[in-house]
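Removed from the display is one protein chain of the complex; every other protein chain stays in position.
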Amino acid sequence: MGLLNKLNQPYEAGGIILGTFEDILNWGRARSDWYLHFGLACCAIEFMAMNASHFDFMRFGTIPRATPRQADFIMITGTVTLKMAERIKKLWEQMAEPKYCISVGSCANCGGPYWEHGYHVLKGVDRIIPVHVYVPGCPPRPEAFQDGMIKLQKMIKEEAIFRKRKKLEEETKIELSA
Amino acid sequence: MLEYIKNVWLGFWTVIVGMKITFTHLFEKKVTVQYPDDRYPIPPNARNKLHLEPTLCNGCTSCARICPVNCIKVETLRVVPDDPEQPMIADGTKRKLWVPVYDIDFAKCCFCGLCTTVCPTFAIKHTVEFEYSTYSRDDLYVRFSDMSPEKVAEKKKMLEEFQAKEKAAKAEAARKAAEEKSKAEAQAKAESSPVTESKESN
Amino acid sequence: MGEKKRIELDYSKIESDRMRLNVGPQHPSTHGVLRLEVELDGEIVTEVVPHIGYLHRCFEKHAEKMTYPQVIPYIDRMDYVTSMNNELPYVMAIEKMLGIEVPEKVQYIRVIMCELNRIASHQIAVATFGLDAGAFTPFLYFFRDREYILAIFEKASGARLLFNYFWIGGLAADVHPTFKEDVLAIVKQVRKTNKEIEDLLIYNKIFIERTANVGILPPDVAINYACSGPVLRGSGVKFDLRKNEPYSIYDRFDFDIPVGMGEVGTVGDCWDRNIVRMREMEQSCRIIEQAIEQMPNEGDVQEKLPKKIKPPKGDIYMRAENPKGDLGFYIVSNGTDKPERVKARGTSFVNLSVLPEISKGYMFADLILILGSIDIVLGEVDR
Partner (left out) sequence: METTNFVYNLIPNETIAIIVISVIPLIFLIVYALLAILGELKISAWIQERLGPMRTGPWGILQPIAEVVKLIQKEDLTPDSANKPLFNLAPYIIFMGAYASFAVIPFSRYFVPSGINIGLFYIFAVGSIAVIGIVMGGWASNNKYSLLGAMRSVAQIISYEIPGAMAILSVAVLASSLDLEKINIAQEGGIWNWFIFGGQGSWSKIWVFPFTLVLSLIYLVASLAETNRTPFDIPEGESELVAGYHTEYSGMKFAMFFFAEYANMFVVAAVLTITFFGGWNSPFGNFMQGPGWDVFWFISKAFFFVILQIWLRWTLPRLRVDQLMYVGWKVLLPFSFICFLFISLFKMIN
C-alpha cells in the first residue's frame, strides 16, 4: 500500500493527502484575507475605527488594498443606492477568485432605515452580488465587524476545494432521489 | 541661498523629529484589545441587539408605532373573559391581549432606541449582545413571541368562538332591541294615530 | 525642498493631449463615494467636475413621512461623523416652535457633547487629510483618541456613532456619575496628542511643502460661494455662528475663533484650513473646561411634553455651527405631528461647490489634498 493508493480511500471523500493539503490551502486563504479599502456611508467610519489601534483589524491577517484586483473580500459598509449598485457589481466582477463579501449594517443587509420610503436605495446588496456573512447593526460595533470576520474565516476553513465535485454529485443525487 | 540651506536643514531636522516620535511609540504600551479573547468594556445601556420579554409585553403596539423604520411586527389577540388560563403580566396587571406575533427584523432595525423608551412595561430593551452576524439574512428575522402555534390556534379558536357568541349575543340583543323598538313604535303609533286621525278629521 | 513660489506655466504655449480621468466612486481618498471627473494635462489638472448622488438617501422625503421625534435618527445619518451637532439645530428649532425652555443642565450637557463631537470630527478630518498626504501613523493616533470620546458618548447615549441623544425638550438619558472627570481626562489626552501630531505631521517639512500654497481660496471667493466653517475661516474670515449669532448658551463661554494667517504659505491654502481645525480642537477644549466648571450637578434632563408633539402652524429656520460649517434646518409645520417639510442646508454640499474653482492648475496629487482639506462627508452632500 503506497501513499498514492490511499488517495482513493475514503477520507471525507477525498483521501488523506488531499484532505490535509486542502486544509493547508484553506488555512492560507482564511488567515490572509486582504480587503478592498472601500467605504460607503456611516458604517465606513466604524470600519475605520475598527482598523484603528483599539481594535486592530490586522490581527486577523487582513491588509487593506486599494484595488479590487488584489482583494480577497469586500465589505459593503453602508447604503447602496441604485446609482452605486452598478459600480459595486463592477467592482465585484473585477475581483479575482476566490472572493468573498461581507454585508455590514442594516443598509447593506436590506436597505435599513431607508427600506420603506427610499426610492433610490437598493434593498439589500445581496440582490446584486452574493453575500457570505451578514453583520447586523446600524452601525455595528467594531467588535461586531470582527465577529463577522471570524465567521467568514470559519466558513473558508470548512470550504471544499477538491471535494467540490464529489459534494455536488452527492447533492444532486439527493435532489434526484427526493 | 540662505533660504535654500534653511529649507534643506528643516527638511532633514523635521524628519529626525518625526522619527524620534515614532521610535518612542515603538516601545509604548499597546492599546489593542484582542477581541475574541479579551473584551472592550461595554456600558450596560449600550444599544445593541433588542430583546423582548414576552411575559412583560402587554401588546400595546406603541413600539411598532414609534419605530421610524417599521421593523417591528406585532399582532395581538384579545383575551377571552372565560379563558381558563387567565394570565397575569409580570407587573401584576391582568393581560388583556395575547401577543402571538412579535417579530423584529434586525436587518432593518436602526438601533435608535425609541421603542425602548415608549414601552409602558419595559418589556423591550436593548442588550449588550452584538455577536449575532449570520450566514443568512433570514436568521436576522427574530421571533420573540413565546406562544406555540398550537396555543395560538387554540386562542384564536377560543376568540372566534367567543366572538361568534358575542356576535350572537349582540345579534340577539339587537333583535331584542329592534323588537322592543318596533313594539314601542307600534305602541307609539297606536297612541298617536288617533290624534293624527282626529287632526285629519279636523 | 520646494520653493515658496509656485512655478507658473503658460498653458497657452504648452499644449498636449488631455486625459480624462475618472476618480471614484471607488477610490481610496474620495472620502466616501464622490466621483470626480478630472481632465489632466500631463499631471496638471485643467478641469474638475464633481458628480454627486451616489449616497442619496432622500432624507427630506423621509422627514415628511415621520413624526417629529422619528426624524432625529435620520438627521443623525446625514453627517454621520457629527451626529450630536446635527441634532442640535433641529431640536432647538422644534423647541422654539413649541415655546419651551429646556433645563439648565441640559443646555450644558448639550454644549459639552457638541464640542466633544466637534473634536472627534476634526480628528477624523485631520487624520484623513494626513492619510491623503501619505502619512498613515497620525491617522491611527487620532483614532486612538477618538475612541475615548466615543466611550463617553456610548456611556451617555448607548450608541457609538449615531446617537439619537438630543430629544425635543431635553435628552434621552442623563449622563453617568463620573462624566465630569472622564471628560476632563479626555481634554488632557486630546491636548497631548495634538502636540505630538504637530511635531509629527503638521510642522513636518514634507507636509508643509505638500500643503502650503496649494488650493488657495481667497476670502472673497469663499464668501461668494457661501462657504462656512473651517473652509471660510481658513481664508482669514472671522465668522463663527457661536460668536456672531450665539445660540444655546455659547455666549457664556470665553473662546477665540482661529483663522488662517498664512504662516507657511498664502492665506487660504490647504495648510491654513487644516491648522484652523487643529486650533479649533484647542478652543473646544477650553469651552468644555468652562462648561464642566459651570454645569449644575442636579436637575432634570427632560422637560414634560405632550405625548404627541404638534408644533403650531408656521415655519422656522434654525442654524448652528457644525464642525464642517453652518448647518441650517428650515422646518414647515402644518399643525399635525408630522412636519410638512424639512429642508436642510448641507454644509459639505456648499463647501464642495468651491472645489472646481480652487483646484485648477494644480497637480493631480494636489487635487486629492484640496479635496481632503475641504473635509466633506458624502452623507451630507447627497442627503
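For clarity, chains are labelled A, B and C in written order, and residue numbers in each chain start from 1.
By our rule, a residue touches a chain if its C-beta (ideal position, glycine included) is under 8 Å from a C-beta of that chain, and two chains touch if they have at least 3 such contacts.
The shown structure was predicted, so the numbers you read here are calculated from the model rather than taken from an experiment.
**Q** Where does the absent chain touch, in terms of which shown chains it meets?
**A** Across all of the complex, the chain we cannot see touches A, B, C.
**Q** Which one touches the absent chain: B:Glu28, B:Asp82, B:Glu150 or B:Glu191?
**A** Checking each option in B:Glu28, B:Asp82, B:Glu150 or B:Glu191, the one touching the absent chain turns out to be B:Glu28.
**Q** For review purposes, identify every residue of subunit A that touches the missing chain, sorted by number.
**A** Here the touching residues of subunit A are 24-25, 27-29, 31-33, 53, 56, 58-61, 63, 65-67, 69-70, 72, 96-98.
**Q** So which bits of subunit B touch the chain we can't see?
**A** Given the touch definition above, subunit B has residues 8, 15, 18-19, 21-23, 25-32, 34 touching the missing chain.
**Q** For subunit C, which residues lie in contact with the unshown chain of the complex?
**A** Residues touching the hidden chain, for subunit C, are 1-3, 7, 19, 21, 27-29, 43, 130-137, 140-141, 144, 200-201, 204, 206-207, 209-210, 363-366, 368.
In this section, only the chains that are shown with their structure count from here on.
**Q** When A-C is set beside B-C, which has more C-beta pairs in contact?
**A** Spelling it out, more C-beta pairs touch across A-C than across the other pair.
**Q** Could you pull out the residues of subunit A that touch at least 2 other chains?
**A** 53-54, 113, 116, 138, 141
**Q** Find every residue in subunit B that makes contact with two or more other chains and list them.
**A** In subunit B, 31, 42, 68, 110-111 touch at least two other chains.
**Q** Across the complex, what residues on subunit C touch subunit A?
**A** It is residues 25-28, 32-33, 53-58, 61-62, 65, 73-74, 77, 80-81, 124, 139-140, 143-144, 146-147, 150, 160-162, 378-379 of subunit C that touch subunit A.
**Q** Quick one: in the complex, what on subunit B touches subunit C?
**A** For subunit B paired with subunit C, touching residues are 3, 7-8, 10-11, 13-15, 17-18, 21-22, 25, 31, 42-43, 45-47, 66, 68, 110-114, 117, 126.
**Q** Give the list of subunit A residues in touch with subunit B in this complex.
**A** 53-56, 59, 106, 109-113, 115-116, 124, 126, 131-138, 140-141, 143-144, 146-148, 150-151, 155
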